[in-house]
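And now, chain A:
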Amino acid sequence: MTNIILDIDNLVVSLGKNPSGQRIIDGVSLQVREGETLCVVGESGSGKSVTSLTVMGLLQKGALVPTGGSVKLVGEELLIATERRLRQLRATRMAMIFQEPMTALNPVVPVGRQIDEVLRAHTDLDARARRQKILAMMEHVRLPDVERIFASYPHRLSGGQRQRIMIAMALVLEPKLLIADEPTTALDVTTQKQILTLIRDLQRDHGTAVLFITHDMGVVAEIADRVAVMRHGRLVETGTLDTILRTPTMEYTRNLLSSVPSLVPRAPRAETDEPVVLEANELGKVYRERSFFGKAREVAAAKDVTLTLRKGRTLGIVGESGSGKSTVARCIVRLIDPTSGGVRLAGREISDLSRRLLQPHRKKIQIIFQDPYRSLNPRVTVGETIAEGPINYGMPRAEALAKARELLELVDLPADAVSRYPHQFSGGQRQRIAIARALALDPDVLVADEAVSALDVSVQAQVLELLDEIQKRLGIALLFITHDLRVAAQICDDVAVMQHGRIVEQGPAAQVLTHPQQAYTKALLDAAPGRGWDFANFRPVEVAAD
Partner candidate 1 sequence: AGKKTITAVMHSDLRVIDPGFTTAYITRDHGYMVYDTLLATDSNFKIQPQMADWKVSDDKLTYTFTLRDGLKWHDGQPVTAEDCVASLKRWGRNDTMGQKLMDFTASIEPIDAKSFALKLKEPYGLVLESIGKPSSYTPFMMPKRLAETPAGQQIKEQVGSGPFKFVQAEFQPGVKAVYEKNPDYVPRKEPPSWTAGGKVVKVDRVEWITMPDAQTAVNALQSGDIDFMENLPFDLLPVLEANKDIKIDVLNKFGFQTLGRMNFLYPPFDNVKVRRAAFLAMKQKDVLDALVGNAKYQKVCGAIFVCDTPLETDVGAETLVKGNGMAEAKKLLAESGYDGTPIVIMAPGDVVTLKAQPIVAAQLLREAGFKVDVQATDWQTVVTRRASQKPPKEGGWNMFFTNWVAADVSNPVANASVGGRGKNGGWFGWAEDAKIEELRDKFARSASADEQKKIAAEIQKQAYEQVIYIPLGQYLIPSGWRKSLTGVVDGPATPVFWNIDKSE
Partner candidate 2 sequence: MAIETLPEPSIPVTTPFRPRLGFLTATPIIAVATICLGLIIAMAIAAPLLAPHDPQLLAPAQRLKPSSVQFLLGTDAYGRDLLSRIIYGGRISLLIGLGAAIFSISIGLVIGLVSGFFKWVDAVMMRVMDGLMAIPSILLAIAVVSLSGASLMTVMVAITIPEIPRVARLVRSVVLSAREEPYVEAAISVGTSLPKIMWRHLMPNTVAPLIVQGTYVAASAILTEAILSFLGAGISPETPTWGNIMAEGRAYFQVKPSLIFWPGLLLSIAILSVNLIGDAARDALDPRMKQREAGK
């Protein structure tokens, strides 16, 4: 029996000091043993972060207060520890890494110094010894060129490098407990894989207990020893990885797992001869950052991109962050002007039309954005937002609002939502509103730029289903942009893989995603976490393939 490092027992965290106030965390009990990784999963807002911050003693003062239960770190009660004692424990016994590596590091202090602070606060090593130790640690987390990075500011480092710095900072004093709150969510799949491997290796070497928070089942499958599922501030169930994945007992867990899209492409739809509605020919975009007197800086974000999309079909664009996916989408919708090549919409060239001439064509192509929180004007009612397009194209207001009501029903929202404001809706609901807005103009083409990436898997599944249904009903062509291969596999007829602004591979989804020709595509597929599992069917993929 190994030691229990973290023992959370019946923890209650309330909003405000009053124990009878709203409970954000309600009776959660968890244990993490030495050398073990416990993954906490659950939808957004289920209390994962609050739990971890409670352990660290970093809850926002006055707003969130632990009002019951106990949290013990190697036997020491943390809830009653003084601020001073907590400060001593942080970084020495327990450490934490956060989701956003860019914002989690102080932008104005060189990263070496930021690690150094930990040593200065908790040890009395001299400057040279500290530096030695830091450099060693940086090498340990497999950072290249450590001397240079030591003196670099965070913005000079890539996301993966920043996250390695965070890990180095967390582990430099070899704490007993490492809390990782979605440490890889903001990273590319390839980088994510490296970081996950790193955490695993370090844990093995040092016997650290890891509390790993994520909402990505794939990551869970890669890293967890045991899994805890949370919902609405309560623990739903907990068990070993295998048990949870194969034989979840609770309905919620089953739903969660079955919402995870499979990496195995869905059954291909029949090829059609429907007319081509959208064509991109050798599209190119060079961003020029012009300054008043200075030299212009150029970024070629898209090069020679050629795409074809037929009515009723879905074309996916996949690729790593920064590969130019959004650039292509925005050129096609003419939110930005392409620097070369052409875009034909329903047979009409639109890439060189002026703002005025473009106006009649705009309604034929609509776009949905990634961030459901920012894509709706918070000060305009949902009804007005949806009706805006039709009104622009001459529909009387009353009629447009009636149409908005219909559309809301189409996307499964109550019709009375028209008079409400966006902040009264959840992320998934907002994304439906955005879809309704796009549909209001009866477009031929719908461009979805990471339209489901910000959503929980269960919600994601619902939205994907909705898109599918709408496509069937209205025969709309869908240009679907995503970095998530699982999603692409489930929704696309054809897939284009982008790297550095170029399309490296293009073809039917089944072919590209199962028998990739290009090394890049292969690497991408290899890095996808949990690709060994077919979550929806509660079994490993090998079995499914049989």
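Going forward, a contact is a pair of C-beta atoms (placed from the backbone, for glycine too) under 8 Å apart; a residue touches a chain by one contact, two chains touch by 3 or more; residues count from 1.
A quick word on the picks: all candidates are chains of the complex that A comes from, given by their letters.
These figures come from a predicted structure and were not determined experimentally.
Among the candidates 1 or 2, the one that touches chain A within this complex is 2. The touching residues of chain A, counted against candidate 2 in their complex, run 22, 43-45, 60, 63-64, 292, 330, 333, 335, 359, 362-363, 365-367, 369-371, 374-380, 388-389, 392-393, 412-414, 420-421, 423-426, 428-429, 434, 437, 440-441, 459, 462, 465-466.
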